[in-house]
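First the structure, which I've put down as C-alpha cells, then a few questions once you've had a look.
With one protein chain removed, the remaining protein chains of the complex are shown where they sit.
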Amino acid sequence: MAPESPPTSALSLRDVVALSGRFPLLAGVDLQVGVGETVLIEGPNGAGKTSLLRVAAGLVPVASGRATVLGLDPARHRTEVRRRVGLLAHASHLYDDLNVRENVRFAVKAAGADTSRIEDACERLGLTGRLLRTGAAKLSAGQRRRVALAVLVARAPELWLLDEPHAGLDASARSLLNELIVEATAGGATAIVVSHEPELVESMATRSITITGGRVTGECRLNSAPARFVHVA
Amino acid sequence: MTTDTSVQSPRVMWATRVIGLLALVGTGLTVWLGLWVTPPDKVQGDLVRLVYIHPGVAWVALYLAFGLAAACSLLYLWPRTRSLFWDRLAAAAVEVGVVFNVATLISGSVWGKPTWGVWWAWDARLTSTAVLLVLFLGYLALRRVPAEPEVRAKRSAFAALFAAVDVPIVHFSVLWWKTLHQGATVLNPNLSPTIHGSMAWTLLLGFVALTLAFVWMLLVRYRIGALEDFLGSGELDMALLERQSEGAGPTPEPLGTADDARAPVKASR
Partner (left out) sequence: MWRDTLLVAGKDLRIEARSRVALSQVAPFGIVALVLFAFALGPDRAPMAKGAPGLFWVAVLFSSVLAIQRSVSVESVDGARDGLRLSGLDPAGQFLGKTLSVAAQLVVLEVVLGLGVVLLYGANIETFWLIVVSCGLGTIGLAAAGTLYGALSAGLRVKETLLPFLLLPVVAPVLLAGTRMWQAALTGGTPSNGTPWFHLLIAFDAVYLALGVVVYGPIQETA
C-alpha cells in the first residue's frame, strides 16, 4: 500500500462536473487540497458537498473537467484510489448479521489494509468486550458510527473523507473524533470534513470551503489566523 | 445525451413510408399468391401454404430481431461506440421481435395441429422460439423500470448480452431434448426438392415482404422511442440551464437563499 512517491496534492479538482443522469451534482468545481491539510466544507443542503466527497472517493465518475486524487486518476486507477482513500459516509456499510469485530475485520481486509491495527483501533473507539461480539443490527446509530470510524482508523488511509462525522455522536465521541482527525493529519494524512456545525471543526481546519449550487463559492483560511471571509464568485 | 435528429430527417421519414408501402404490397402479393395461385402440396395439401409465412416470421424473430438486438447492445456497451442510438434500436428490435415471435408460435402451432394432432407438441424449434419470447419479454420488463436513459440503456444492454449468450445453449439443449420439427426446407444446405417453381418464388417473396415489414415497424418504433427521449431530455436541459444560470451567477448571494441555486427536488447530499 506504500505509494511510489509521496504526492504533494491530496485532491485536485479542475472545473469538475459530475452528473447523476441529467442532473449536475457538481457544476464546475475548482479545488486544490494539499497533503496534510484539514479542509472544512460547508454549504446548504443539496449544494453538492456529499457529491464532492463521493467524486474524491471514486464513486461518482467525472463527466468533464479533471480530477486527481493522491496524484492518481480515479477513473483509471480505481482500485488504488479506493484503497488509499477512506470515506465516512452517512451509511456505515455494516452487515447486520455479523458482529462488530467481524465487520471491522472484513472491512479492513477488503480494503487490503494491515489487520494488526484493528485491536487498537477498536479499543480507541470504545469497542471492547461484549460490544465487540454484538451483532451490528443491535447497535445504535452512534455506535455504528464508531464502528465505521474504527475501520477508518485501522485502515489508516492517506485521505480521510468525512461526511458530517459529528452527527449522532455524543460529546465524548465528538472530541475523540477530533483527536483522531488531528492525529491522522499529524501523521501525514489529509482530511476533508463536511459539516453543518463548523465550530466543531474550525479549530483544527486549515481552510474552509463553501459549496453552493455545485460550485465553490467561498474560501477562507482558518487556523490561528483570524478569518477574513473572501467571496469567490 | 444524443438528440438524434436524423430520425426526424425528411429523408428517413420518406424512406420509412416507402418501405412500409413495399412491405404492404409484398405481403399482400404473398397472401394472394400463397392462398390462390400456388398449388397445394401432395402430402400436406393446403396446409403447406403456411410455409410462405411461418419460416418468414421465424427468420425475422429468431435471427434478424434477436441478432440486431444483441449486436446493438454490444455496440452500446463498447465504450468507443456508446450511443443511445444503439440502445433505442435494440429496444425497438426486441419489441417488434416479440410481435414476430408470437406470429411464429401461432403459425407454427396452427401448422402443427393437423400434422401432429396437437396444438403444441413441444417441437424443438418452436420450444426454443418460446424461450426466446420469454427472454424478449424479460428484456422489455427490465426496460420498464423507471431510470435515467443511460442507466436504463446500460442495464438493458447487459440483460440482452446475458440472454444472447444463452440462446445458442438453449437451442442445443432443446434440440437434443426432442426432435420433431421437419427439417428446414429453404435454409437447409441441401435445398429440399419439396419447394419448387412458383412455390419457391412465393416463399422468397414472403421472406422479403416480412423482412420489409420488420424494418418498417423497426423504424417507426425507433422514431417513437427517440421522440420520447428527446422530449424528456429537451425540457430537462432547458430547465437545468435556467437553474444553473440563476444560481452560479456573478452576484454573490447570501448563503441563506442559495438553496434556490439548484433544482428543488434534491435529497440532502
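Order as written gives the chain letters A and B; numbering starts at 1 within each chain.
Definition applied: a residue touches a chain if its C-beta (ideal position, glycine included) is under 8 Å from a C-beta of that chain, and two chains touch if they have at least 3 such contacts.
Since we're looking at a predicted model, the values are computed, not measured.
Asker: I'm checking contacts with the chain that's been left out. Which of A:K49, A:R82 or A:R124 qualifies?
Answerer: A:R82
Asker: Please identify which residue in B:L22, B:L50 or B:V170 touches the non-displayed chain.
Answerer: Checking each option in B:L22, B:L50 or B:V170, the one touching the absent chain turns out to be B:V170.
Asker: Would you write out the residues of subunit A that touch the absent chain, in ascending order?
Answerer: That gives, for subunit A, the contact residues 57, 59, 61, 78-83, 87, 89, 91-98, 102, 106-107, 109-112, 135, 144.
Asker: Name, in rising order, the residues on subunit B that touch the hidden chain in the full complex.
Answerer: Looking at subunit B, the ones touching the missing chain are residues 77, 131, 134-135, 137-138, 141-142, 145, 151, 154-155, 158-159, 161-163, 165-166, 169-170, 172-174, 176-177.
One rule holds for everything that comes next: only the chains that are shown with their structure count from here on.
Asker: Distance from the CA centroid of subunit A to that of subunit B, rounded to the nearest Å?
Answerer: 47
Asker: Can you check the complex and tell me which residues of subunit A touch subunit B?
Answerer: Of all residues in subunit A, those touching subunit B are 20-25, 27-28, 43-51, 210, 212-215, 217, 231, 233.
Asker: Going by the contact rule set out above, which residues of subunit B touch subunit A in the complex?
Answerer: Residue list for subunit B touching subunit A: 1, 148-151, 233, 236-237, 240, 244, 247-248, 250-253, 255-256, 258-259, 261-263, 266-269.
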